[in-house]
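All remarks here apply to the structure that follows.
With one protein chain held back, the other chains of the complex are shown just where they sit.
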């Protein structure tokens, strides 16, 4: 198996197919840890992981924090509100101060695209991008392809449709990179005002007709609609959006295939999907959450866990 | 000894006398742990306990967090302010997401009565109610009866008076259930506007005359007065309330018995009790706080600690 030699996880655009596959394989092993009676392995004991969140987040912050704790790392939360950024300190200053305390990793979420990359270039600790602006959210992309692979046994050749506000979605971007590298056929579907110009150059198809694409989709990845987009004139009305691009059971039943339903959460029930679809038998939304912890454990382990991360050593972790 | 087979702790109304007594006995053993040089036993190592607080709280949240840490569990704080509830996610959605991360327990405080019960019915992890609306605050009731039993050696036959805003008090409700099940004689005392109609059907007495009830009380449980009640027209004035139902040393001295003074905190000194009484020799207010950690350790241990929770095994914990 290919060895891991990345120091940071900034985006999926920059990972090879083999690197993504190594993360998925590692995550498979770690998923079992969270089902044990004692959900803890000692691989990151004595490591310090800082969770630096400049946007509110419950699930992503919690998922990283649990992943770190189940690997026995020490965690430290810093949120923008309570931080000394309110004293006018620059982000890079602040990050250099955190680095000076000999931390091993900084997991950062920030509203501006590119911030994690800047930190990775300037700092010694490993940086994980937990979402930057409209750019990428790599661990979300990883947990999504992990979930698809778990259900279908493969990614290559599957028809995956991503529905919604593609323009502003870092989740969509990370998924596009991961899915294309792993050989899926990706279709993007949403209002023309929320579709990035020229996105087809990435190797994806674009459609404005949800009913048409449903007929050949194996997986439907439904994005969260930020309701603010209506005020920003991207949308005529929420009702119109729901009528055209909202996913309900009726539309699913009309499709010729049994489609896997995914959503990164939190859901706007009644807008981008109906409650019936969110809680239905085709939905793997909560399974995505479960897999998020496993994927993040894998990423933390690969970035921090060992110097030589061959597959033998990964197996040994689980004999502790 | 009776074995424990409850999966959640929602209220004291639903516990048997034997179950309450088992918690008290277990808490007695755990109280000693917090006085050790090394305040930690490994019984919940590798368990994940989420503290989900939708109302501000220092002491209850801290008491649960310390209890979990002293049992070696991993803890994770989520407060309503920083949570993605601000993104319009429903409480049940959020809780199902937390569950999907394979957590073992959710300790929840919420302003609406019944929320912990709804979660317990919908979710797999053990749920502890840390206070729901005006309904119950079961660990407060348990720590209160633990404190009384520690001082008097028994509960049965004691005269316990609860003074204040009974109508809105979850502390009062949990205490009423615990005290009655354990055989105490309970009297409620407070303004008629703050006394629930028909409360006598629970097996308690009602009085509107504090001086009269003091003469036959072994324990006086003084409730915190929410000052907002005055704006809501439940009270003519704080001064009038303090004159009639506030507890000062003069009133205590006039009573024929040496009364134990309790308060769930935080106190409004000068309103429901004087500083002299709060800090006096009859007060066990800080002892209640100490016992709170022990009782919560016991509850966490009984809900999560072992499959077979006979008394032998509980003793073994303390030989580690």
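As written, the chains take the letters A and B, and residue 1 is the first residue of each chain.
Simple rule for what comes next: contacts are C-beta pairs under 8 Å (C-beta built on N, C-alpha and C of every residue); 3 or more make two chains touch, one makes a residue touch a chain.
All of these numbers come straight from a predicted model, not from anything done at the bench.
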**Report entry** From B:6, B:28, B:45 or B:69, residue that would touch the chain that is not displayed
**Finding:** B:69
Query - Option touching the unshown chain, where A:102, A:201, A:231 or A:281 are the choices - result: A:102
Query - Omitted-chain contact residue, chosen from A:10, A:24, A:41 or A:78 - result: A:78
Report task. Using the touch definition up top, pick the residue from B:114, B:265 or B:280 that touches the left-out chain. Result -> B:265
Report summary line: For subunit B, residues touching the missing partner are 34-40, 56-59, 62-63, 65-66, 69-70, 79, 81, 227, 265-269, 286-287, 289-290, 292-293
Report task. Extract the touching residues of subunit A with respect to the undisplayed chain. Result -> 45-48, 50, 74, 76, 78, 82-90, 93-94, 96-104
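Methods note: only the chains that are shown with their structure count from here on.
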**Report entry** Where subunit A and subunit B are represented by their mean Cα positions, the distance between them in whole Å
**Finding:** 40
